[in-house]
Each structure stands twice: as structure tokens, then as C-alpha cells.
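Structure first, commentary second.
Of the protein chains in this complex, all but one are displayed in their positions.
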Amino acid sequence: MSQYFADIAPVTFEGADSTNPMAFRHYNPQEKLGGKTMEEHLRFAVCYWHNFVWEGNDPFGGQTFQRPWFPADTMELARAKADAAFDMFRILGVPFFCFHDHDVRPEGDSLAESHKRLNEMADYFEKKMANGGPRLLWGTANMFSNRRYMAGASTNPDPDVFAYCASTVKACMDVTHRLGGENYVLWGGREGYETLLNTDLGRELEQMGRFLSMVVEYKHKIGFKGAILIEPKPQEPTKHQYDYDVATVYGFLKRFGLEDEVKVNVEQGHAILAGHSFEHELAMARTLGIFGSIDMNRNDYQSGWDTDQFPNSPSEAALAYYEVLMAGGFTTGGTNFDAKLRRQSLDAEDLIAAHVGAMDICARGLKSAYRMIEDDALEGPRRARYAGWDSADAQAMLAADATLDGIAARAEQARVNPQPRSGAQEKLENIVNRYV
Amino acid sequence: MSQYFADIAPVTFEGADSTNPMAFRHYNPQEKLGGKTMEEHLRFAVCYWHNFVWEGNDPFGGQTFQRPWFPADTMELARAKADAAFDMFRILGVPFFCFHDHDVRPEGDSLAESHKRLNEMADYFEKKMANGGPRLLWGTANMFSNRRYMAGASTNPDPDVFAYCASTVKACMDVTHRLGGENYVLWGGREGYETLLNTDLGRELEQMGRFLSMVVEYKHKIGFKGAILIEPKPQEPTKHQYDYDVATVYGFLKRFGLEDEVKVNVEQGHAILAGHSFEHELAMARTLGIFGSIDMNRNDYQSGWDTDQFPNSPSEAALAYYEVLMAGGFTTGGTNFDAKLRRQSLDAEDLIAAHVGAMDICARGLKSAYRMIEDDALEGPRRARYAGWDSADAQAMLAADATLDGIAARAEQARVNPQPRSGAQEKLENIVNRYV
Amino acid sequence: MSQYFADIAPVTFEGADSTNPMAFRHYNPQEKLGGKTMEEHLRFAVCYWHNFVWEGNDPFGGQTFQRPWFPADTMELARAKADAAFDMFRILGVPFFCFHDHDVRPEGDSLAESHKRLNEMADYFEKKMANGGPRLLWGTANMFSNRRYMAGASTNPDPDVFAYCASTVKACMDVTHRLGGENYVLWGGREGYETLLNTDLGRELEQMGRFLSMVVEYKHKIGFKGAILIEPKPQEPTKHQYDYDVATVYGFLKRFGLEDEVKVNVEQGHAILAGHSFEHELAMARTLGIFGSIDMNRNDYQSGWDTDQFPNSPSEAALAYYEVLMAGGFTTGGTNFDAKLRRQSLDAEDLIAAHVGAMDICARGLKSAYRMIEDDALEGPRRARYAGWDSADAQAMLAADATLDGIAARAEQARVNPQPRSGAQEKLENIVNRYV
Partner (left out) sequence: MSQYFADIAPVTFEGADSTNPMAFRHYNPQEKLGGKTMEEHLRFAVCYWHNFVWEGNDPFGGQTFQRPWFPADTMELARAKADAAFDMFRILGVPFFCFHDHDVRPEGDSLAESHKRLNEMADYFEKKMANGGPRLLWGTANMFSNRRYMAGASTNPDPDVFAYCASTVKACMDVTHRLGGENYVLWGGREGYETLLNTDLGRELEQMGRFLSMVVEYKHKIGFKGAILIEPKPQEPTKHQYDYDVATVYGFLKRFGLEDEVKVNVEQGHAILAGHSFEHELAMARTLGIFGSIDMNRNDYQSGWDTDQFPNSPSEAALAYYEVLMAGGFTTGGTNFDAKLRRQSLDAEDLIAAHVGAMDICARGLKSAYRMIEDDALEGPRRARYAGWDSADAQAMLAADATLDGIAARAEQARVNPQPRSGAQEKLENIVNRYV
């Protein structure tokens, strides 16, 4: 037990009229929407990264946060960090947490030493997870911070880095499996390039495809039942990231025959950076059959880098959970906050309050989305818009035996002359505003 | 023969010291680079669109250009337009041209009437193409300007639009085939959506996939030997375009089993809008085996819409043709200018001078690229950077029988500790500047 | 009286639970917030442009809207347009409207003829405005659509255009004055440049400054009591617009000694395009003493052009009206919708429903803002944050007789060592979410 959050009581639901900044106004874990509780719908996870790792630096300034576990470069400080982290998980009442290897243990002098430390921390976690502690949503390996990865992880020009990564991912998958993790995530922070002038794009994509195939094979070998997830991001830290967006990841998976083995962890901020809306990326993932999990941290639309802010828009949350519900809800996935406090938010209380507000926005969004579906508020108009396609003649045009010239002949003969109908965008936006 | 360009003589090569704005300084068609002439390398095409169609409008202003063939709403004006167009092709000495149906004939009252007019114009073209006139690089159908397409072409909620498109594409493919076109292009200007609130993404992608499959089947049926090309674009006119970029198109093709049947026509401006560099998109197309052709019109990096400007950067042209040469050069594809004059460039001479400058920039870029390859200026350092992968041990890690745990075990045993090496980006940029 | 909106009844307030798309859920005109009714706070205006002028074109497609008054190229159609417009103003119950000269009358063959037509339409308006019709929020001149303005209005390289503009603005000011307009607006759609290569920036700014000075002098000459407003916009239609944003306009006004004579009309969409938030621009205008009026049409954050969409975000509206209220509310200004329907929103009902939703969002935002101020929800924490500056010592540092070295000496002597305090951004965002 850490002292860091000693003054902060567990957060409880107080209802929409509460003005207590440390209470939930919308998130009532056991309240049911349909057959599932809000806790089951949302499956909240809080991550180590950035909460317990980031020191408040930005490109023009150094550390602003002063946490008792910094710099966390000894196992003792790593345990102190874990104590604080699990205190926070408990205060927030989240059912899940997640972590990178790098977040939870100082790196050792060798791969073996690093893995040993990781396993020691996993032992430490196991005790905390017993007796009602949070479960593990996913584990992952940080293969982007250390300078050895500066030119890529599995895509590195140096094969030794590829080998180093294999050992690292194996160790993280082993620990994730042992802790009952429901997913294993890969975010390729350095899988991309800075300048094409020194890059062999084709070779690097082959390396990445081969690496991912081995990850999938290893998952089956050890009997890990969770999902393998890729987290797309278009830019930053490398200028051109290979896992640009959901559609790009899908093409990559298809190319290497992995589309039934790997899903995506979609982050709002990364969707924005790729020029999409979050709901676009979620709808695309659903359509392509690779929807997995979400990182619910938002981006500033006007900052060209990943601001990883806590979500604060009721409207955006409603549209996001609408897509989650339309996808059938989470199975192995959940709602994670891969979010950064603003670097001026120095206090322990800021850390808790930020999560309270974020969880509340998600709960509020979920309820809006649930009611829109219950009321058929959007699906009704949508079905009507495409109703022309219900006819047998229309369906015949999509059948495998339809031909371009066959359809053309019929269209010409019938003197088809399609008349546009209103898309009613503003009316639909107004409908959404009845729910948010 | 039109009077519009009567004062303008055919453009000739005068060498780098010429100050004649209507002469080539770099493009010397019969000059050889390796086994091919510049004409064969570059395969220049000029398109009807926007040259003879766009009136100079922008969202805040109306027509600025006054051309004798406007508004081109009769067959007589359509022929006058064709006369001017072929005069321009001749003055520039381009080996190819290309067009949309909509560019060359006024739409008729029915599909049949529209097709009849298209065929009449094709007859007219055939005569002009005989005896040394330009060949057809590609034909295409405009399925985005008319209000019937406002909600999509093949992805329309109305199946009648789908049928209308089938007839339209068939007619355009027939004409392209008849005129000896080397490619058939599809740019899905309205294949996308404005708001997800009224859109069934999954259904629309299925429609688009089925449509493209029929296009490919029809190509084989009529014996068209040219390539089918998709032109990716991320945004504009619809907010979310389905053919976002090369990687997205690849995933779409894989999903519908069309990756060996369809290639891409990559436009510089569209690459930029998608957050990529042009050379990235070209390298990606090469890597994925779907490189087809290029539209060499650039985008303003700071305007969020497609400015379709004539290319004017020697550096960018060099890097673009570097990728074209590395891809083995064009086969069916070529260098097209899908470019717009600035709306204040009112004169006939502006139209010619803009192409002269653009062709010269491409020629200059080609020569820079060719010499960089000849000198091994970039490939040498690149090979050295990845040389570690040449060893048998490294290659074994990519082999089908390699396993994550096998590689991990060896890495741990060997106490692998990779040391980063300089990526030398600035030095490589300096090398490029020796060639541009 | 037009038939266009014949089926649509005047819109009334039905309360938050209403599901009627043609009723207000939040805007209750006579409901009081403090000493003013909502009507008095919001001062809604609807503009001719784009509602009755825009045909649905975009850069890749033509007209989608079919209105009975199109193409409005005769005075008869101009009157039909006015009939429809005033029907819509009545249906919406807005207290104000506004227009460009170009919106309300077809241009004549000469300046004199154009002005005569404008005055005839003003006669027509006067009758409609009598007996409870809407008042005029502002008039303005369209000096950007006609090709004569393609290279600028007052900044044109051709002095005849400058003279033409003088006549045009004089005529519009006269009509605005006659109709009791409360403001006169200038938006410099072509006051900027496409390429610096052909532009004399210094000369053009001088022309623009001189022109504005004459506008101000003329206002006083005719006894117009309304405000002169400039509407900033950074980009589009010209690549570099001179009235980039509020701070730029302020510098321009200072340079020509006009900062007490001219205010700004701030548009949300233009704020976004300039890389600011709307509330930033409003706070800046307040700080610089030039806050005038607002255009409440939003921009898509991810489209690089001005999308001019109807507002639909409760959160954004709350923050905008917060700044309006902090600035003391509107005096001559108001809330205008310079908004475009989406081009697929074809129906008369779409036009009304879009405004209903927009007005409701504004009303909802106003109420949120009003309550935040009443509760001291944001001002309380803000005062506390700067409380250190209340001390006499702190104030002395800002006094005119303070010196850098004097302050330095005291700081060194006192060994000043400032300790950062939390900025509490997330907590403040959570507070806002209690009100929206």
C-alpha cells in the first residue's frame, strides 16, 4: 500500500446532480443496460503507461511531475510504483489494468535479467490481482523507447534487433498468459521510417509480416486464448508508421494471411491523426471483422501530434459507443485510457479526477448510444435510405452471376434515371443531440 | 483545327540556357537515358479534364476562363473543344491523352443517347489519332459531377444508380478499348460518405467490391489488354473517401481477390492529402505489386483541399521518378497531368506554358533520378545499412520454420545487445541535392 | 408569400422532451436569463447567403438543390427569392436577417443599374420588415464572386477595381443605413494572394488600409450609427488572406489608426482554419476591445477548407457563449448562421430543420454558459489561480515605474524560487461537463 493516494477515498456513484469532483455522476457499475451491467459493457482498464511512467516532459521542457516512485530504476521503486498503481485501480474500481514491460520493471543488463525482473513483478502483481483485484486486459512490450529501437523493432536494418524483439515479445506474451491477460497488444512505435532515402520499405514490411506470423504461432503454441491486437497509428514517433490506420492494418493482415488471427485496438487520437473520425475507424474495423478493443484517449484536432488527452466530449463518446454496441460490444476487448494528464496537472488528485471524468464521459456516451439503438433513432432512417436494395432485382445485381453488360443492358432498356433523395444530415445530427 | 492556339508554335527543346517560356529546357524527347528515350521513359499524357472542362470556379467565385468552346453543351461545341484539345496535344508533342466521358460530350437525355454521343466523339478522335496523333493513355467515366451521384456511384443507397453506373462504365470501357487505350481508370469521387450517421459502410464497400469485380470480368470478356487502375484519394469531395491511399486500396483488392487484376494510378496531390509523401505512395505501390501510373499534379502542402497544381519542384520530381525507375519504369502507365491552371491564369498561353514547365520539371527529375541510380548514390548506402540481413543466420530468422521462441532462446544465450548506427539522413539529403 | 415553405408551420418551443424535429427544445425566445430574454441575448440572424444563393455545387459536382427561384437572374425571381426568404425568417421567428448585395438582386449591366436594382429590392424588403418582420443585422457587399475580383477587391492590381469597389460599398452602406441595419460587414474574400511571385504585399495592404479608412469616414458622413465589422479568415478562397485572424486584424487596424472604429465578426469555422479555437478568437477580440458579432457556423476540424456547417456541439456552443457573456453580451452584434446545408440535404424541410437544430444548440449553449457564470464555476478557480498578483508588491512590478533591473535585484535578494501549482485542466473540463 502506497501513501501517494492516501487522502483519496474510493470513488462512488453519486448521480448526475453531484458536484463532487471525485464522484461518478454517470458511471454506476452495476446498473444494467439490457442484459449487461455498465461494468460489463465498458470493461474499463487503466494503464500504467502514461499514468505511472510519464514525467511530464515535452519537446521543450523537462519533468514536471514529482512522484515518489520516480525514477523507478530499482526493483524497490518498481514495487512502490506498483503499490501506487494498484491503489489507483482500487480507488477507481476498474475491472482491468494493462502495461508494457518497460512500465513495470527497470530494464536489466541482459535480456535474461530483464525477463527475470518482469517475472518478479508479475509475481508481485499476481498477489495484488487475487482477492478482487483488477484483471489484466492486455500486456505489451515497449519496443520504441530505448535507443536500440531508434530505427525500428522487427523492421530494423539490424537483424540483432529483430532477435532482441523476439525474445522481448516472447517474455511479455508469457507473462500476459500467466496473468490471465485477455489480449496481447502490439503497437509498432518505431515500425515505420523517418526518410525513405535510407529505407527499404519492401524488406521492412516483409520482416514485420514474418514477425507477426511468429507471434501468432507462438500464441497457439502456449495455448494463449486471448486476442492478438495491433494498434494503428499513422505518424509519430516515426514520420511514416506502417500501421497507419485500420484499413492499412487489414491489408497487411490479408497480405500475410493473418486476418482471422489478429484484431485492432483502435485509439481515438490515432484515428484523428490519420484523418478519420474515431467512429469511422470503429465502423471500418467492424466491417472488416477485426474489431478488438479501444483506447479512449482523444486527440486535439488542431495539434498535429498525439495529445493523448482524457476524453471529454459527450457527443464523441456517444458515437464511439454506438459503434461498439453495433459491433456486438466487447468480447476480449475493453475501454482503456492510454491518456496523459496535461503536464501542468501535478497533483495526485488530478490523476484520479481525470479518470473519474473520463469514465463518466464514457458511461454517459454508452447510455446515449444504448438509447439511440433502443429507439431505432438512427437505424430506422438508415434502413429506409437503403430500402431500394431489398428488392430481388437489386439483390440480383450483387449476385455472383451478375455481369456489367447484363446490368447495363437492363438499365439502358429501362431508361433508368435515378432521382436523388435528401441525405438529411442535419436532421440526423439533431436527433443525436436529443440523446447527448 | 481550332483558332484558339493559332498563335502558338509547336514547343521544341532549346536546352537549359533557353529563356523562351514556350520552349523545353530539359525535355528532349528523343534523348536517351539508358536504353529508352525520354519520351519512352516519361510517357507524357495530357488530359481533357481539367484543361478543357474547368471554368475557373472556386467555392467563392464563378467562371474566370473564357474559352470559345464553353459551355460545350452541344455536339458542335464538343467538336470545337476536341479541335482545341488536339491542337494543344500537338503543340506540346505529347504521345498520349486521356479523358472522362463527361469531358468530351454533353450528356444526353438517356443513357443510350449519352453513349451514342460518346461514340460519335470517339469516331472524331479516331481520325485525329491516326497519322501520328497522340494515343490514349486511359479513359474513364465521370460518376461524381452529376447530382444523381451525390450519394455515391456504385456505393449509392439507390440501386438504380448502381445500374446507371454499370451502363456508364461499360460504355466508357468499350470506347477506351476501341481507341486502343492502354489503361482504364476508376476514381471514386463519390465513393465515400459525408456522415456516418446515414451511411452503411459495410454495405457500401460490398457494393463497390462487387462492381469492381464485374469491371474486371468485363475487361476480360471484351479482350481489353490494358490495365484497370484505381486512383486513391483520401478526402474531397466526400469527407471520407473509401479509396483513401495505396495501402487501403490494396486491402480492398485483397478482400475481393482482385490484387492481381487492378493497379493504382497515384497522384501527388492525393498522396499529400493522405498524409504521405508521393514517393511513399509509389514505393508502397511497388512493394505491393500494384504500381500502375501517375498523375503528376502536386498539392499545396498547406491547403487542405486538392489544389491540383502543375508540378514545379525539381527535388520532388527527382524523388518521384526515382521510385518510378526503381519500379522498372512504366509499362502501360505514364505521366499524366491532372492539373488545374490557377484561376487567374486566363490566357491560352498560360495553358501551354504551364505544361511546358511541368514537362520540363518531370524531365529534369527523371534525369536526376537516372543519374542517382547510375551512380549508386542512394542504393549503395541503403544496401550497406541492411547488410547485416545478408548472413545465413539472419535469413534463417525470416524462414518459414523460424519460431519466436527459437529466436528468443538464441538471442538470450548470445546476450544480443544491438548497438544503433547512424541513419545519416542529412548526408543522404545532401547527396540528393548534388543531383537536383 | 412563397409556396416553397407552405407545408411548414412556424416553429415553436416545445421543451426538452419534444421529439418533433421542427420544434425548439431549448430556444424559448421570451424566457429570461438574468435581465434579458433569450431572444435578446442571442439576437439570431439568418442570412440569405448561403441559404438562398448556394446551389449545392462543390469542386467536383454541380447543382444539387432545386429551388423555384433559381437562377434568380431576373428581378421577378429576385422577388420570389425574397418571398421565400422572409417566409423562412417568419417560420423560424428570428429577429434579424442579413445579406450581400449579390444575394438579393441580379447584377445589372452597369454600376448604376446594379445599385438601382439593389434599391428596388430594399423597397421590397422595407415592406416586409414593417409590421413585425425581422430587422437587418448587417448588410455587406459581395466583392469576391465575380471574375473582376479574381485578383482582389480594394487590393487589386487594377485601380479600376478599387474604384468599382468604392461604388459598390457605398451603395451597400447606403442601403444598410436606410434599412436600419445595426452593422456593416466587410469580408475580404479576395483580399489576399495566391502567389507572392506576382504580389506586392506592401502596396496591397496600403490600398486596403486606405479603403477601410474611407469606409469609416463615409459611415460618419452619412450618420450611420451601426458598427463596421471585419470578418477574419486565414485561407480560402485565396491561399493567403490578409485578414487572417482577430490578432492580425487588430494589428492592421492599429496600423491605420482604426482600432476604435472597426470591430470583428468572428466565425467559428474561420477560427478553426486559423489554428485557433472559436473561444480563443472571442477572448482575443474581447481583450483587444474589438468584439462585435459572431457567425455561428462551424468547421469540420479535419477538412482544410471552410465547411460552414450548422453548429451541432453543445460543448462548443457553451464555451462560445461563455465568452460572449463575459464580453458583456452583444450590443450591435448577434448570432448569425453563415451556414451551408450539406449538398445532399435537398428539401425545404432540411433548410428549416437545420436552423432549428442550430438555434437550439445555441440556446442550450447560452444556458450552460449562463449557469457556469452564475455558479462562479470557472471564474472562481481562475481568480484563485492569479490571486498572487493581487498583492501590492506584485502590482508594483506592472507599474510604469518598474524596471527590469529593479525587479531583478529584488528577486535575487529574496532568492525567489517559484514552485509550480497544478493547472487542473482535467478538473475544469469535468466541471464544464456538468453544465453541457
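A, B and C label the chains in the order they appear, each numbered from 1.
Heads up, the rule we're going with is that a residue touches a chain if its C-beta (ideal position, glycine included) is under 8 Å from a C-beta of that chain, and two chains touch if they have at least 3 such contacts.
The structure presented is a predicted model; accordingly, all values stated were derived computationally and were not measured.
Interface note: of B:74, B:110 or B:430, the residue touching the hidden chain in the full complex is B:430. Of B:3, B:312 or B:391, it is B:312 that touches the chain left out of the display. Among A:120, A:236 or A:347, only A:236 touches the chain that is left out of the view. Residue C:159 is the one among C:132, C:159 or C:223 that touches the chain not shown.
Residue-level contact of chain A with the missing chain is found at 56-64, 144-147, 149-151, 189-190, 194-195, 235-237, 239, 300, 302-306, 342-344. Although one chain is hidden here, its contacts on chain B can still be listed: residues 19, 21, 25, 64, 272, 275-277, 301-302, 310, 312-315, 341-342, 344-347, 350, 353-354, 356-357, 360-361, 420-427, 429-434, 436. Hidden from this view is one chain, which touches chain C at 110-112, 115, 147-148, 150-151, 156-164, 166-167, 169-171, 194-203, 205-207, 210, 214-215, 217-218, 221, 234-235, 240, 244-245, 247-248, 250-252, 254-255, 274-277, 279-280, 283-284, 286-288, 319, 378, 381-382, 385-386, 388-389, 391, 393-394, 397-398, 402-405, 407-412, 414-421, 423-425, 428-429, 432.
Please note the rule applied: only the chains that are shown with their structure count from here on.
Superposing the C-alpha atoms of chain A onto chain B requires a rotation of 180 degrees, rounded to the nearest 5.
For the self-contact between chain A and chain C, the two sides draw on mostly identical residue numbers; the shared fraction is above half. Distance between chain centres (mean CA atoms), chain A to chain C: 39 Å. With centres defined as mean CA coordinates, chain B is found 35 Å away from chain A.
Touching two or more other chains at once are residues 275-277, 420-421, 423-425, 429, 432 of chain A.
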